[in-house]
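There's a structure below that I have some questions on.
Shown here: the complex without one of its protein chains, the others still in place.
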Amino acid sequence: MTLEVGVLGYRFMGKAHANALSRLSMFFPDAPEVERSVLVGRDEDALSDAADQLGFESIATDWEAVVDDVDVFYNLGPNHVHAEPSIAALEAGTPVFCEKPLAPTLAEAERMADAAAEAGVPNGTAFNYRFVPAIQHAKGLLEAGELGEIHHVRGRYLQDWLVDPEAPWSWRNDAEMAGSGALGDLGAHTVDLLRFLVGDDDLAGEMERVSGHLQTFVDERPVDGSDEMRSVTVDDAYSAQVEFEHGAMGTLEASRFATGHKNDHTIEIHGSKGSLRFSLERLNELEVMRADENRGYETVLVTDEDDPYVDHWWPPGHVLGWEHTFVHENYEFLSAVASGDTFEPSFADGLAAQRVLAAIEASDEKREWVSIS
Amino acid sequence: MTLEVGVLGYRFMGKAHANALSRLSMFFPDAPEVERSVLVGRDEDALSDAADQLGFESIATDWEAVVDDVDVFYNLGPNHVHAEPSIAALEAGTPVFCEKPLAPTLAEAERMADAAAEAGVPNGTAFNYRFVPAIQHAKGLLEAGELGEIHHVRGRYLQDWLVDPEAPWSWRNDAEMAGSGALGDLGAHTVDLLRFLVGDDDLAGEMERVSGHLQTFVDERPVDGSDEMRSVTVDDAYSAQVEFEHGAMGTLEASRFATGHKNDHTIEIHGSKGSLRFSLERLNELEVMRADENRGYETVLVTDEDDPYVDHWWPPGHVLGWEHTFVHENYEFLSAVASGDTFEPSFADGLAAQRVLAAIEASDEKREWVSIS
Amino acid sequence: MTLEVGVLGYRFMGKAHANALSRLSMFFPDAPEVERSVLVGRDEDALSDAADQLGFESIATDWEAVVDDVDVFYNLGPNHVHAEPSIAALEAGTPVFCEKPLAPTLAEAERMADAAAEAGVPNGTAFNYRFVPAIQHAKGLLEAGELGEIHHVRGRYLQDWLVDPEAPWSWRNDAEMAGSGALGDLGAHTVDLLRFLVGDDDLAGEMERVSGHLQTFVDERPVDGSDEMRSVTVDDAYSAQVEFEHGAMGTLEASRFATGHKNDHTIEIHGSKGSLRFSLERLNELEVMRADENRGYETVLVTDEDDPYVDHWWPPGHVLGWEHTFVHENYEFLSAVASGDTFEPSFADGLAAQRVLAAIEASDEKREWVSIS
Partner (left out) sequence: MTLEVGVLGYRFMGKAHANALSRLSMFFPDAPEVERSVLVGRDEDALSDAADQLGFESIATDWEAVVDDVDVFYNLGPNHVHAEPSIAALEAGTPVFCEKPLAPTLAEAERMADAAAEAGVPNGTAFNYRFVPAIQHAKGLLEAGELGEIHHVRGRYLQDWLVDPEAPWSWRNDAEMAGSGALGDLGAHTVDLLRFLVGDDDLAGEMERVSGHLQTFVDERPVDGSDEMRSVTVDDAYSAQVEFEHGAMGTLEASRFATGHKNDHTIEIHGSKGSLRFSLERLNELEVMRADENRGYETVLVTDEDDPYVDHWWPPGHVLGWEHTFVHENYEFLSAVASGDTFEPSFADGLAAQRVLAAIEASDEKREWVSIS
């Protein structure tokens, strides 16, 4: 059986997933066979060029016809077009894989998660950083209790592409289309990664309460190629304090104004028996401190044969890149589709992250702590 | 003229300052001459031994007699004995140098700052980290506008000496004696350092509002050498979000439960033109990123001849240690005493830090943002 | 026109190049079209499986037929089968791309380079590390004179897969098949990379004299799955001192016994105006120190849009992996084939590296410095 995949969106995420799909046969021969069947968008010319380059059989400008037809539907469009096509696909019984954040508003995310629960087909939110080998290795250490009781959690996602006030306006600066700014775009990754790593009930448990702070440093930006200025209606940066179910405390942060940082997603965890540090810009490495065996952090290069996913690739020390996380993620999602198993992170996980983001926004408005759910 | 110095306290801080005083003549020949005149404490035997080792001429168990007699009074006792002797000294017209935090309560800190203002003699709060050459170098870059407009500030002070629940109870775990825990002991340093670095009106300005969170992970601890358990009535860790006067946002954190971190005080600043990073465990280094000249952080070893204080010591690359910050601090304070100049950080600076700490505590209780002053 | 590529070798390097070929169309749309035409080997079953997985049209066990037939021949077999098929292909006018080191002996390498010169078709030695973006960035800085006159060069390639004396014998331990051990396998990369970076006449120039030292720590090893022990007839590690044409001095080193290092290829260069450092395990980064602008090394993440090759991939901060070097290398080689341009590193470059390796071996035997002819 070959899975026919329909993909909405052909820009950054479209390319990242098309690439991942194209690499499965060589590196994950046990993955289901897939056909990049149809690429969906609005501009036929651009779409046609993209389909050629990305290896799609056909194109379509009408997603409604597609979601019914294909075996799997990937929704990689901007946030404001996540809900409708995804729900339609689910209602048609088509498994859906959707980019993060799940939706620009909590209400839409809830509708999507409801549709997924109703449909009973595999569904996934594309939190690709769960599939970094070093993160999977961290998860293994945490699950095995190697860090003990969790006390502190820190997540920080730093970029700097908006620090120049002349950087042009884009849909990512618009509340209608993006929902939020750094919070939804970057914070969603952080919240999901922390839920994945320490959210288990025998670790920190879920995030229960947050205090949030959003900030917009530049209020309007030029529209590219014109004199027009358009309002920035989302946050340029956010910070939050978090209380976890079992008493751990956390701080979260993201910014598009962190001069010198391009894509620096950092996670730090301190437990009663050890600590962990991870940075996306050095994604092959995990820093591990286990009080029983270490006096300081040990830099583990997570490229050994028995490290997660690594045996599919290259010998020890031959490092992977950012894009490999998409291959792993697609492999897992499509395997779930083929076997009918559930996939995590699901739409429910996407919604759970969204609840945290919504609580951070609510807290910022009320200027007080807000409970999640 | 030789300044006769009276010192209350002969433990950790007593030794750190006695050492600093003893080294001035060799390395800072333009410092005023000082005599370690009298060491003040309660236990005569211990005091006498300490005076021998630390090079004091005499001992006294009655600070009241001392504060009048000496040319300078150093108050290095536990937090709850900061106020009374310091105020008495100031009322006697004796310059006072007091360890941080200025007092266990905001009320006492205010009384102390009032007394200092009244007395009109040099007074100082011992925020020694201002006197790290790398921090002075950072201050220079910031003052020169090299980082541009300040957007983000981060301060984190991590230790792990209480992560073992069997670690014994001490006065530092007691609200009466210490005021607060990690907040006052460690957070006071962070708040002062950030005020020093970005608090100028043409940078971030003062901290205006905070949202705080305090946590005690272990509620009671054994009294050393007995079966008795005593309550921990202070925080083991705190976090805070901060809004600065001119729009910068910050996160603060300290913990005594950060497994693997011994004395890790980290400062990070992002401005529109550059970024800085500093860690106390590598105190000879400053990481600098200036967008005009750098693409990433540059590790500056702040040991060149024209770096702050360095010409007093050794050639480039011959690194200094933690204790040197006390020598610089004592040099500056005693020079101010000799010349009658004001010294910073003063009691007023100690009070300003205290106001922030008090606001963090108040915010933690109210579960909402609190304005400072 | 589609280039039909014949590939000898289907293990590690076969997979690395097959992967590279498969990715050109999506990421380098201006590359010539290629067909993975025929995969050459000895064991038909294994070959057939490999061809399926690696996407080859057909298989062949007889390279002699293939080298004539295809548009391009890739020789990715063990070192002792580099010469004959490569020379046959060149004699047939077929462009050849050969893995490094060019041959197990200097004599064979000379024959191969002669054949390449004779044939006048594009030929390449697969020194893939020239195609790391950070290395290309370093080359740009060096060519622009940013480091000034070169004084010191250091190259070190550390692995640890033989430190266990029970690690099984393989062809890489055999002088007949491999030529040398760490020297040829790892040292060849180092020598080529240094020639690439500083070998220009206005930089350090060529390596002129070497003093070498080879060492075998474990003399025999078990044959996998048997009781038999077989002799190790190559070096486990080598070191060398180098004199460059214009006075720079260098040290080289490689080992398969460097416990804790998996694939740690490090280059360090000091010039009169600056210094550079690179490590393959952090291949997205280049450490740069330019005395005019820096006081210490600056960590440059070489992932910006205008960095070499990066615009073909992902946005800034989205790091690449080891395998991407093969894509860049294949892109350049195949573009040269399509246009008829020469490609570097050529067989002549492969030979030049070989001369250095041979001189290191000769020096080790004579216990004296040896000139590189």
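Each chain carries a letter (A, B and C) given by its place in the written order, and its residues are counted from 1.
Everything below uses one rule, namely that a contact is a pair of C-beta atoms (placed from the backbone, for glycine too) under 8 Å apart; a residue touches a chain by one contact, two chains touch by 3 or more.
Here the structure is a predicted model, which means the values were calculated and not measured.
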item	value
Of C:S170, C:Q215 or C:T233, the residue in touch with the unshown chain	C:Q215
Touch criterion as defined above, residue of B:T2, B:S25 or B:S371 at the omitted chain	B:S25
Touching the absent chain when the full complex is considered, from C:D71, C:E253 or C:E332	C:E253
Selected residue (touches chain absent from view) among A:D49, A:E110 or A:D304	A:D304
Residues from chain B at the interface with the omitted partner, ascending	12, 15-16, 18-19, 22-23, 25-27, 29, 53-55, 159, 161, 261-264, 280-284, 301, 303-304, 313-324
Touch residues of chain A, complete complex, unshown partner	285, 289, 293-301, 304
Residues in chain C touching the chain absent from view	151-152, 154, 158, 160, 163, 211, 213, 215, 217, 237, 239-241, 243, 247, 249-251, 253, 255, 257-261, 270-275, 289, 291, 294-297, 366-369
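As a working rule, only the chains that are shown with their structure count from here on.
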item	value
Euclidean distance of C-alpha centroids - chain B vs chain C, Å	55
Separation of chain A from chain C, taking each centre as the mean of its C-alpha atoms, in whole Å	36
Two or more partner chains touched - positions in chain C	301, 304
